[in-house]
Structure formats: structure tokens, C-alpha cells
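Yeah, one chain of the complex is gone here, protein chain that is, but the others are all in their spots.
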């Protein structure tokens, strides 16, 4: 596969770019933030996503979706990142859809139409500690009646309290730390014993702390195979990670462009500060880092779309690199903006906050560098 | 203790600085390198060290030495580093002397006079692998006759083949990886079963691969307590590490000064390159790193001289920081010198080589950062 | 007993007798800190008593001369007093830009009357000061400032705008750089003092990315400032400002962290045990942190004995603030998703995230890292060029 976008992909990018810039720019984000919106995003915008086909971008054509791949999802995510557009796209249309693609027809029919319509939101309930450790799932699902009873707690469930359904990873066998013995469940928001406490995050997204107090689900709530949930979870994780990486390419590029623009206009000591060589070199270095991040993310997406054996390695590298580059971009952005970069009035600080959340989502750069090392055999 | 040198220490520094600059400058190093000297240093210079009292700087006054501390030894080492002066000072007068200070009178009387006279050279035979792992000593000493029989191999024994005696760490009890059960021995260079193969290093120092093939030593060859060698070894290591750190402060500062001088004279694009802001900022950053290294090394030396409980932590931090800063200095040095920095004719490359050896000696920056973490409780 | 030991024993006894128990537990946050001033509301009787007793003893500013409200202690005695306060856990009786910044400037540049009057007020916690340096558009380039004081014989009429005035909305007086000669860039600035209640002064808090508003915009609309309210000579305010910036840098360079060498890694042991690469970052940070502590100690010892380069505080400011930013990045990484929470009680109201964001200003305020590097390069390393 050539590492350039096809004409169709370029068209999609133009569409997504125009749409986010006009319908969900940073002012849109500010509006929902400042109203203290309990969801942290606009349901109206989510409907508009659906109208453009974005919500079903990864849903197979046979199921009514666009049947596209990670590259296309990433194109949308990059524009989301560039504009800080708040939406359930990453969790619902990317991570959850990848899981549901492995579900049986009944479940697909139950959830895909709502996603396609921009009406359904799905939360991913995996994390149990403050750091990402998917194999350390301790939440248990014990056989009970026609199905299972789930007990445990989950954290950092982005948009969890706004979700119609949660995908919950629980242990049906094996010990904490093992990848075998996990099972994934679709748990309805109204299930008895399910409670949530919403917490606003630094980037104004809202994540939930979830309690599962003997939540009874039917056997048909299982996504994929009982005890074989790691296969489903892996899909969620790879898609969520590469998706977050793509969004960070957008966040980092948005911050960088804003900063470079500022360097070209701001005057200090009677000179435009972009004339200062020390800043020029840092700018050029940053550009190289962001270009590298863009490349490794595209590579990881391609390999996932090809079903390549090395996809997981590249996804880890992509999440790590995009995280490091985006983090550099927002740090340089705030520093180069100087005092006004510290004010809430300027946008650059919002990019710094978003970067932080995305870096943490599904494993930070250090976690993924560690995985790269392990996968590379040392 | 104030973190400034006393008047006496300043006087010592002036003496050491004048001496190294006139008797053992880089041209001296080049001379011995280019003649392919098998020792890698000048015995004549070693005698001169003795005349100034340097060789016995750490030997107690009661034993005929100057009875000074790590700060004073470090003052000499910094000037050695600045001039790349080749000598057995670090191994013999610092590491070995610290071990022998814990030996009984007979052994001190056996070795201190030769060191004081600048006639004796002692090698430290600890390393058994390519990376520093002092607790992983596998070389064994089994009881035999009146003493012990030593069997095993050692590497990276700097000036080993030029040594009159080797201090050998061997296991008399315990398992590989344990600090208990080690014993240190003074092994004469002519001992039967001891063989050495000299290898020239990148910085033209000569290190030995040592084989101990059932080397018989008397019981009085033991330095310190049988099975309690870790106490002696720790003295060697701390002194060797903080000493290497002090030498790296000298190497890094020497390289930095040379580079800053070059920045002030070299012209490119019709300007002195020191006018370029990108280089100025890198220069200022480097200066800060070297100043930091100088400070932590002084702190570690003070704490060692005080016998402070935190000395080991600071020694680890000092070896790490001096290593990182000196490495930055030589890298920036070669890069800022441009093409001529790559030539053997210019001195900056020699500093790069010396840095590399010193960084590796008794544990590199990463090893010591790891120890800092462990000592800090995580 | 040596003089020092005697002093230590006396100081200890005084503190034990006079420092209320409530003032020996650590302040919880900014609201627990005593800033003094006309409108300050004491949070407790203990806070008030502690201030009053220290004022009476001269211990709000122990090293200032007694004539100006201090206790006239030597640097050695001041250090001993601080050590004893630290041992007992005594809170600072009074925080103040007057103590940290204006006082030292007055001591060097003020008239005797000014010292007695203003330093006395500061020492007694009667007047809370703010600093008017930066202007919109001036940033690092302080001398490009536009706020102008028109000469009206016995007074100036000041018009213009300042920005980044810390707590201007809570301050009683301001020390302020004002252009009094438009024809001379450096030697056309005066260092003026005036009451924030003077007609024509208004302030507007600036909301920061941390969600807090410690800074204001401050506006001057025909503000009348009598001529005697100047520190130093007319048009030579830049000398005062530079001197004072040096003090500010020392203060900010101390911000390299927790004021000590405690590793944040230890508290997070369980997390780090599972995060090998993050642990390595923490380890390398701890090396830098220990280094900075030692560096600061050496700097202070050299500074006190006059051996430090006059521009060295710029280096310390650069190193310390960059280190503090790095520290807070690590705190956020180790804190994980919980550190992201912005309002919850679980996350202490988002204190980690807010602190992290706040530290981003460290390398901007009081001279940016870029300006510090310029200064180190030019003045210490003597690199060529403009």
C-alpha cells in the first residue's frame, strides 16, 4: 500500500475538514464547555455526523454502514482533533463498532441502526485502575440463571453516563493478569445494579466511574466468545489506540499551526519572533516530530486495514509517537505563545488539555513504548 | 558544609591545574597514544604525581599520605579530565586506596609506600560481564591450604596488565546476585594461574581481560572480612564512581570550553557562529547541565567525606548526571565544531572517546538512574 | 554555648511560646495563607495572633533592619530561625510581594523616609502590594512598554495598561514601571508607587487555563501620582526593575519543586512498579532533581560569598522552572486518569491538573526561558552578537 491518501480519501478529508471547521470548531467546544453540559458533547452534532455517514464509517456495508477502514476513521478523527470537536465518535463509532463487528447478528441489529442514526452512544468500560492495564481486569461475571451476574468497578469510561449501552470487560475465568478468561458484555444503561458517577475531566470531557453491583445480563449479552473476550478487547484496543493517535495528530497539528501563525505575527524586541533562530529550529524540529507521527499513524492504520501481523506493533508505536509529538506540540505551543498562552481566552491551552486526556486514553506513550520493546523481543 | 571550595582546596586546584596543563596536557596524551604505549600512561608522570603528593591524597596521614577526602581527590580528577591526562590515579589512588584503608596494617604497609612513591599501580578486578553488575560476581574463592584458590574471569580491568597487584572480588559464599558472601583479595601480578590479555580501548586506555585459573593466595591476602567483602567493594565503588564523575566534570568542561572558544572564532555565512541564537541557546543549556553536574558531584563528595547516610544516593545521582552532562558536552562539541571536529587532528574527538569510557566505568548513567529510583523507594 | 547555639535556643523557645498550635499544621491551600493588607480577612484568630506576635518581634522580615520593621538578624541567624520554624512546622506569618520584591528594592534604592514608611507598612502586613511591569504586547520585551506618566510639575498623570499584575484585584498599592520619557528607551522609565484606590485605577482578573485567576489586567486612566512616590531617580527606573527581577528570578528558581529532595516516585511505588518506561523517566527526573537541589545549594553559597556571576540567577531560573514543568508532567502521568479529573473531590478538585497547568507559566513569568538563555549566553558565556 502506498503511504499516500487515495483520491477518495482526500475527498473524505476535505468533507470532514470543512464540516468540523464550520459546524464544530473550537467555539463550539467552548460553548458546550461553558454551559457545563453534562454530556460534554452536542447530540445535535452527533446527528449531523450521522447525516454525513461518519457514525457508521467502520460499520460494514452489509450492516448499512460505509464499510471503510481505520485510515478513513482516522481522517475524521484528525479533523476532530484539529477542532477539538466534542463527540462520541472515538468511543462509539470506532472502539465500540469494532467490538460489535464481532457480535452476532441479533446484537448488531440491536445497536448498529442507532449508531448509524447518530442516536446511540456507547461507552467502553475496561479500565479499573488509574493507569491502563487491560489484562488486569478483576471485574467478575459469574454464571447466573440464563446468563451472567457482573460485579466490580470501572473507571475512565468516557461519556459513560451519556451512554445507552456499556461494553464491559469482565472475567469469567482465569486470574487477574491473564488475557485468557475474559468475556465482553453489552450492558444496557438501565440494568439493575449498574450505577455511575460522572466526573468532568481536564479537557471538559465527562468520564464515568461505574459500579456493577450484581448486574444480571442474559447470555446473548456476550460479545464474541465466553472466555475468549481478549480477541474482542484487542479489536477495541487497537482501534481505540490508533484512533486516539489519529486524533492527537489533529490536536498536535492544530496546536502547531496556531503556534507557527503566532510566530509569524507576534513582535518582540522590534522583530517578529519567528525570526529568532532558536525558535525556528525548535519549530522545524517540532514539524519533523509531527510529520513522523502522521506517518507512523498512517502506517499503523494501513496495516490494521490489511490485517497485517505487525499491526499491533505499529499501533503501539503510533500511539506512543503521536502522544510524544502531540505533547511536544502543545508544550511548545503554550511556551511560544508566552503569557497569553496561559489564558483561558486563547485556544492553545485547550489543546494542551485535550492532549493530556488523549495521551492517557488506552495507554500512554510510556506504556506503549514498553509494549514495543516487548513485541520487539526484549 | 558550604558548597564552595575552601581556600586550601582552591590552592590544591590551582596546583593541580597548573601541573596538568604544563606536564600532562592533551599533547602528552597524544604522545603516549601515538607511540602505542602498552601501559597507556607515563610512569614518569606517575612519579611526578607522587612528588606533588597526589598519589597519596586519600591515604591517611598516619600511613604517610595526605589524609584528604573525595573533594580533594575530585579536584585532581577534574584537572586530569580537562587535560585527558593518562594516569592510574582513579584506579590506584582512589578506588584501590579506599579498599586498602580497610585492610590490616601489614597489607597497608605492603602497598601504601609504593603508591605514595608513584611506583605501584593497582588494578580493580570486579567486572565479569560487559555491563557493570557488581553483585553478580561469579568468580569463586574456595578454601585451600592456608588460604584460598581463586577461579574465574574478570573484564574491563583498567591498566590491569600494568598493575603490580589486582584487587579481585570473588565469591566465598552465597549465590550469584547476592551481596553477601563476597570477599576481596589482593592478588600479586606474578601469582601462578593468573593470566591477562590487554585490550586497548577507544580512549587509548588499556584494560585487561583477566583469567584466574586456580590462583592460590594466602589468608592474609584478604582485604577486610571473609564473606563481608561487600563493605570493601562498596568503598571501591563509591570512590570509583564519584571519582569518574569528577573526571567527567573535567572532560565535559574541557570540551565545553574548547567548543565555546570555537563558537567565538569560527565564521560561517559572514558571521561568527556564536552569534547564531540557536547555538547560543544550546550553549547556555549545556552550561547549565555542566554546572548542575559540578554541583551534584561536589554534593556527593561532601556527603561521602561526612560519612552521611545519603552519600550512596548522591553518588549514584552524581555518576548519572555527570555522565549525561559530559556526554551532551562532547556530542555538542563535535557537532558544533563541524567537519574538523571529526578529524583526529582536533582534540574534541578525544574528549568524546574519553567520555564514553568514563561513562561506562563502574556503571553508566542509566544504571545509576535505576539505582537512584531503587534507593528512592520505587 | 556559642552565640549561634544561644540564638537557636532563644528562637526555639520564642517560637514554642508564641506560635499557636493551629499555625503549626501545614496550610491547605492559598486560602490558608496570610497575605495581609487593608482588606485581608483573617481565617482564624490563630492566624491573626501569629501575625501580630511576629510583627512585634520583627519576625515577618527577620533580616530587615529594626528601623524598618525587621528584627535585624544576621543571615546566619535568619537561617537558624527558618530552620527552627521548619522543625516546628510553623507557617509563614505573612506572605507578601512587598517582602519578596519591593522591600529589597527599597532597601537599595529608597530614601530613608521611604524605607521607614513603606518597609514598615510591609513588615506589619498593613499594605498588600502588586507589581506592574508587563503590558499587552510587551511580553519579554519589557522596555517596549507604553504606559505613560505625563509630567505635571509636582505630579505625573499616568495613562496606560498593565497585564499579569498578580492579585492586583486584592492589592492596596502597586509598584509600577511607567514611561516618563518617550525619547529614551531604557533611560526613560520611572519606578512609581501608588495606591490602587487612586481615582482612575481599575482591574480585571484574567482567567487562566488552570481555571484560576491569580493575575489581572490593570488600567490607568489619568491616575495622579505625586512626585515623591518614586523609587530611585526619574527615568532610571529600569535599574530598579532589573535589580528586582533578579530577586524575582531567585524566588522563582526555588520553584524547581517541593523545596526538598523527596522523590515523588516513592509515593507512587505501586504504579511505577508496573510502568517500566515511566519509572525510567521518573528515575532520570530524580537524577535531575537531586542535581538541582545541589546546584541551588551551591549557587546560594556562592551568591552569599559574592562568587556567583551576577547573571547566574537567570540560569537557575531556567533550570528550575523547566524542571518543575517536567515534574508536573510526570505527576500527571503517574496520576493517570484520576489526575485528569477537574472537579471531583476524589481528585481534590483537580489539584494535580490545575497545578500542572499552573507550572506552564513558570518558564514565562519573570522572564521567559528563552530570555534566560539569551542572558546566560551573552552575559555569562560572553557569546558575540546583538
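Going by the order they are written in, the chains are A, B and C; count residues from 1 in each one.
Keep in mind that, in the parts below, contacts are C-beta pairs under 8 Å (C-beta built on N, C-alpha and C of every residue); 3 or more make two chains touch, one makes a residue touch a chain.
Values in this document were obtained by computation on a predicted structure and should not be read as measured data.
Considering the complete complex, the chain that is not shown touches A, B, C. Interface note: of A:216, A:234 or A:280, the residue touching the hidden chain in the full complex is A:280. Only one residue in the set B:156, B:230, B:287 or B:314 touches the chain that does not appear here, and it is B:156.
The missing chain lies against subunit C, touching residues 276-277, 279-281, 283-284. Against the chain not shown here, subunit A presents residues 2-4, 260, 263-264, 271-272, 274-277, 280-281, 283-285, 287-288, 291-296, 298-299, 313-314, 317, 320-321, 324, 365-366, 368-370, 372-373, 376-378.
Take subunit B: the residues that touch the chain left off the picture are 127, 129-133, 155-156, 199-204, 207, 266-270, 276, 278-279, 327, 331, 334-335, 338-339, 341-345, 349-350, 352-353, 356-357, 360, 364, 366-367, 369-370, 373.
In this section, only the chains that are shown with their structure count from here on.
Averaged Cα coordinates give subunit A a centre that lies 51 Å from the centre of subunit B. Separating the CA-averaged centres of subunit B and subunit C is a span of 43 Å.
Taking the mean of the C-alpha atoms as each chain's centre, subunit A and subunit C sit 41 Å apart.
For subunit A, residues touching at least two other chains, in rising order: 276, 278.
The residues of subunit C that reach two or more other chains are 370, 373, listed in rising order.
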